[in-house]
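With one protein chain withheld, the remaining protein chains of the complex are depicted in position.
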Amino acid sequence: MIDEATLRHVARLARIDLAGLDLEQLRGELGRVLDLLAALDRADRLDVGSEEATMALRPDVVIPSAPLSELLAAAPAVSEDGAFLVPKVLP
Amino acid sequence: MSGAPHGGSALAAVEAALSALGDDPCHAFLEVDHDGARRRATALDAGPALPLRGHVLAVKDNLAVAGLRCTAGSRLLADYVPGHTATAVERLVAQGAVILGKTNLDEFGMGSSTEASAFGPTLNPRALDRIPGGSSGGSAAAVAAGVCRLALGSDTGGSIRQPAAYCGVVGLKPTWGAVSRFGLVAYASSLDTVGPMAPTVAEAMAAFRAMRGPDPRDATARERPLGSGPSAPASIKGLRVGVAEGWAAAAGLHPGVREAVARAADRLASAGADVRAVALPEPDAALAAYYVLAPAEASSNLARYDGVRYGARVPAPDLLGMYERTRSAGFGPEVRRRVLLGTFTLSAGYKDAYYGRAQGVRAAVRAAFLQCLAGVDVVLAPTVPGPAPRLGELTDPVQLYLLDVFTIGPSLAGLPALHVPTGAADGLPVGVQLLGAPFAEETLALAGEILERGGP
Partner (left out) sequence: MTASSWEVVIGLEVHCQLLTATKLFCGCSTRFGAAPNSQTCPVCLGHPGVLPVLNAEAVRLAVRLARAVGGTLPPESVFSRKNYFYPDLPKGYQITQYERPFCEGGEVEVSLRGVRLVVPLTRIHLEEDAGKSTHGGHGLTEVDLNRAGTPLVEIVSEPALRSSDEAAAYLEELRNLVRTLGVSDGHLEEGSFRCDANVSLRRPGAPLGTRVELKNLNSFTFVKKAIDYEVARQREVLEEGGAVIQETRLWDERVTRPMRGKEDAHDYRYFPEPDLLPLRLRSEWLADALPELPGTRRRRYVDALGLSQYDAEVLTADSATSAFFEAMLAAGAGPKASANWLANELMGRLNTEGRSVSASPVAPQDLAALVVRTQDGRLSSKLAKEAFSRLWAGESAAAAIAAVGEVVSDSAALEAAIADVLGASPDEVAQFHAGKTKVVGFFVGRIMKALQGKADPQLTQALLLAALEARRPT
């Protein structure tokens, strides 16, 4: 079972707001999944081997992007000169 | 494939699909592109004949199609319209397929029933009170309802095979890396695959052959490696088929499923296959490893949904507040749970016990599958523990996770797996899963076509 402090820490790392959620229920659900994971302790393990395939690489050639206006149109807030706008770290 | 549907007329195929769809009573689709499909079909009919002309395609809504909304079943992406098209889709379109629309799914592919879609559940066309399975429930339903003969799904731990089983259609999960993932909204990258769903093995394989192969936009997509033997045995005669005895005898397995596996073994034997018993790794270790690794990767893959560059934003006076509110409001409960779980199992102090151990278990599971497949060409196994459950029947997340107990192992091992419907139990579709060595899709198809022909 995940204690509440750990849950809050993890939620902060994941940028998930816990306000308005039933923490007891959430801890219960996560706890039951963790019970399922206990099978890991009993299971056989091997060292993670190497992938046999070789990764293809890309040549260093500029590919023109989609029009900037299209990319910016998807954003919630954009400045006049085309920067994405977000609230400051501290208001 | 036996002749193009609708005499090769794309427009006739589109009109037939739209009329079969009606008002989409099963809610298979999140968006139907009536005009686009008709326009494209008209243009195709005026051009040279293409191999897939006359095929209408339903695309799971976690695969990007330029100009069509791609929601991944999430409120956060409700209005996201990509400018790029998934390679798998692009290759089918290049061969003449016409995109009809985007199908429903569990949010970001995380779920086993399509009930975890932010836009409401999909119903099973074979029994409207049943789940269609998930997460590719919309695609399975579109094929099962006869709307189209080709749909794309994605399979991370069973998301093509399990809904194919519940809806009674063919579903192929390719070898990891056989089909490009470019344009697939990532859930768990090391497990995610894109594959076809169709009424027949031949149609699924035609789509697979069109999609497979390397892609300059996906560094993990690749050819079948050289020196891995002939691409497919010429005949079923002498094909070595292993029956996964332990799995087929698992406690809680529906008798209809057990019977389906047994009948399939008989059918392959009478067609000339060399059938024997094999042992696959116990599914519980794979299930545990999956529920560490998939959520861990998901927690990272879904970090990009932060309300900065696209997607819905919930405003706040400070950055942290904006992030947290945007993500909490944007993600549904199951996604939230998996993101929290994955963050936890990767976090300092827990990573070795969970993520590290799960990687080791995955390596052992993979080795065990490969060892088993070194002695046989195909393994015959159940796909799901039983026929489709009722909508709303499974409320606890872990109960839903257990629906994927037989599909997760092959996913962890990166193997190709084919679900073939073979009959019915309690009036609901049942079928079997065929597993093969990496890149052995053609071998699976050979056995699958015997099974779908029916008869002893």
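Here the chain labels run A and B in written order, and each chain numbers its own residues starting at 1.
Simple rule for what comes next: a residue touches a chain if its C-beta (ideal position, glycine included) is under 8 Å from a C-beta of that chain, and two chains touch if they have at least 3 such contacts.
Since we're looking at a predicted model, the values are computed, not measured.
From the options A:24, A:47 or A:81, the residue with contact to the chain not on display is A:81.
If you put the hidden chain back, the residue from B:136, B:159, B:175 or B:347 that touches it is B:347. Against the chain not shown here, chain A presents residues 12-13, 15, 50-51, 53-63, 65-66, 68, 71-72, 77, 79, 81-91.
For chain B, the residues touching the absent chain in the complete assembly are 62-64, 70, 72, 77, 80, 82-84, 86, 181-186, 188-190, 216-220, 296-297, 299-300, 302-304, 306, 308-310, 319, 323, 343, 346-348, 351, 355.
Here is the rule we go by: only the chains that are shown with their structure count from here on.
Centroid to centroid, with C-alpha atoms defining each point, chain A and chain B lie 22 Å apart. Residues 80-81, 83-84, 177, 214, 216, 219-220, 222, 225, 284-285, 287-289, 291-292, 299, 303, 306-313, 315-325, 327-328, 331, 336-337, 339-341, 343-345, 347, 354, 357-364, 367-368, 396-398, 401 of chain B are the ones touching chain A in the complex. By the touch criterion given at the top, residues 2, 6-7, 9-11, 13-21, 26, 29-30, 32-33, 36-49, 52-53, 55-58, 66, 70-71, 74-77, 84, 86-91 of chain A touch chain B in their complex.
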